[in-house]
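Below is one structure, written out as structure tokens; the observations come after it.
A single protein chain has been omitted from the complex, and every remaining protein chain is retained in its original position.
So, chain A:
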Amino acid sequence: MFWAKIQETPFDSEIPNLDQQIQTNNCGALVSFKGVVRGYDEQEPLSYLYLEHFPKVTEQEIERILQLAKEYWEIKSAFVIHRVGRLNVGESIVLVMVSASHRKAAFEASEFIMDYLKTEAPFWKKEFFQNGTSRWVEAKTTDLEQKKRWQIS
């Protein structure tokens, strides 16, 4: 119940129904986070994103992050679906779902997973703008700052 999946196709119709699992594990909390492609980066209207990853290694890294979350919080399950390839504005990029007995662990662990996903998992994003230009997204120092507060490595 700790797994990562990377795929090119949209996942919105594949979000697992965790009702059964939540009842079985006596969970009182389920937190989910979905990241979506924004229409603008700064002022420039975006046409689409292209995401590259490192097959096998990216999956391993996400699984390592999920294991870390499992060690630090009392969570019952956690999974990540991350898309790669071409993603249009408004499409979902990433889904994180975490279940736990209590909400605090589920909230914190899902935030931790996203902070680490953004700064540790090998994904690279390229923006293609409506004006025909494109550029690789640079790593944000704010993301690194967010990650530091957990003091987990």
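Rule of thumb we're sticking to: contacts are C-beta pairs under 8 Å (C-beta built on N, C-alpha and C of every residue); 3 or more make two chains touch, one makes a residue touch a chain; residues count from 1.
To be clear about the criterion, contacts and distances are computed from a predicted model.
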item: Per UniProt, the name of the complex member that is left out, chosen from "Molybdopterin converting factor", "Hydrogenase-4 component E", "Ferritin-like domain-containing protein" or "Branched-chain amino acid ABC transporter permease"; value: "Molybdopterin converting factor"
item: Residue, one of A:D12, A:E52, A:E74 or A:E145, that touches the chain absent here; value: A:E52
item: Sole residue of A:L30, A:I75 or A:V94 that reaches the chain not shown, by the stated touch rule; value: A:V94
item: Hidden-chain contact residue, picked from the options A:C27, A:M97 or A:L117; value: A:L117
item: Touch residues of chain A, complete complex, unshown partner; value: 35, 51-54, 56-57, 60-61, 82, 93-94, 114, 117-126, 136-140
